[in-house]
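Shown below is the structure under consideration.
Heads up, one of the protein chains got dropped from this complex, but the rest are sitting where they should.
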Amino acid sequence: MKILLFGITREITGQSRLTVPANAGITTVKALKVWLAQQYPAMQGLTSLAVAVDNEYAQDEDVLNPGHEIALIPPVSGG
Amino acid sequence: MKILLFGITREITGQSRLTVPANAGITTVKALKVWLAQQYPAMQGLTSLAVAVDNEYAQDEDVLNPGHEIALIPPVSGG
Amino acid sequence: MLIKLVEHIDLNEAYAYLHANEAGAVNLFVGTVRNHSKGKEVVRLDFEAYDAMAIRQMEHLAKQAFEKWSLVKLAIIHAVGAKDPGTPVVVIGVSSAHRDASFEACRYLIDELKKTVPIWKKEFYEDNSVWVNAHP
Partner (left out) sequence: MLIKLVEHIDLNEAYAYLHANEAGAVNLFVGTVRNHSKGKEVVRLDFEAYDAMAIRQMEHLAKQAFEKWSLVKLAIIHAVGAKDPGTPVVVIGVSSAHRDASFEACRYLIDELKKTVPIWKKEFYEDNSVWVNAHP
């Protein structure tokens, strides 16, 4: 499963696209967040961290499908 | 005493500057309004009619001095 | 502050004036002449101002806005003369550090301008014309 990264999450991971190994067993947004916090403790210091699926904000219980476009959305600061 | 006229008051009187004869004995804003209503009954049909003295709105009890710039202000509709 | 009566509204002039490196927000209101009024087609408009008093009253409004809000710059520009429907006739612009002030002050200025600034609009329809607001 590939995850698009922007802003500070791109800097924290040092990459703009992250691959979550299949054996990590990630199937929900919540599970992805837990996995990220373990892999990249700096993520826990963020004000918030959302996950987007196919350009829409996803909820913790939403199921992640590798065929969808998945992205991390750190706190936005446009405008 | 000369009175500047704009908008509909200019049309009602047919002139852009009205002379109030000295013998009319007009000394206050209120007296001017009463005199105008008699001379030009159409003025009474307006939504409102204010008087300005030296570019400021005047009150009914204010005294009119011929040395000041006096104007009638019918309902404004700018913007 | 930039306060004036003009033949033609220039939005860029207003924005160029309002722009400032310490201002994070600019709010601009542009009032245009609509092509319909109370169900009738407006074919032309004419704006007449009592120039000196209009400027004076706009200055009062500007002063009030600077007292009520923390503003960087402020512009009030009103057009006079004959206008076609669709033409911009007034632009009000306010710049401020944060957006609350610019939105609120801009709204205040256009609301008050319509109440107190001696400018008159005459609407021409196909068959007649009327001084707007003159009669109840």
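We just call them A, B and C in the order they show up, numbering each chain from 1.
Here is the rule we go by: a contact is a pair of C-beta atoms (placed from the backbone, for glycine too) under 8 Å apart; a residue touches a chain by one contact, two chains touch by 3 or more.
As the structure is a computational prediction, the values presented were derived from the model and not from experiment.
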What shown chains come into contact with the chain that's not displayed?
A, C
Among C:L2, C:V30 or C:A52, residue touching the chain not depicted:
C:V30
Contacts of chain C with the missing chain: which residues?
11-12, 15, 19-36, 85-86, 88, 97, 99, 102-103, 106-107, 110
Chain A residues touching the omitted chain (full complex)
4, 6-8, 11, 45-47, 52, 55-57, 69, 71, 73-79
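Assume only the chains that are shown with their structure count from here on.
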Chain centre separation (chain A, chain B; CA means) in Å
72
Report the inter-centroid distance (CA atoms only) between chain B and chain C in whole Å.
25
Once you find the CA centre of chain A and the CA centre of chain C, what distance in Å lies between them?
48
At least two partner chains per residue is the criterion; list those residues in chain A.
none
In chain C, residues with contacts to at least two other chains:
none
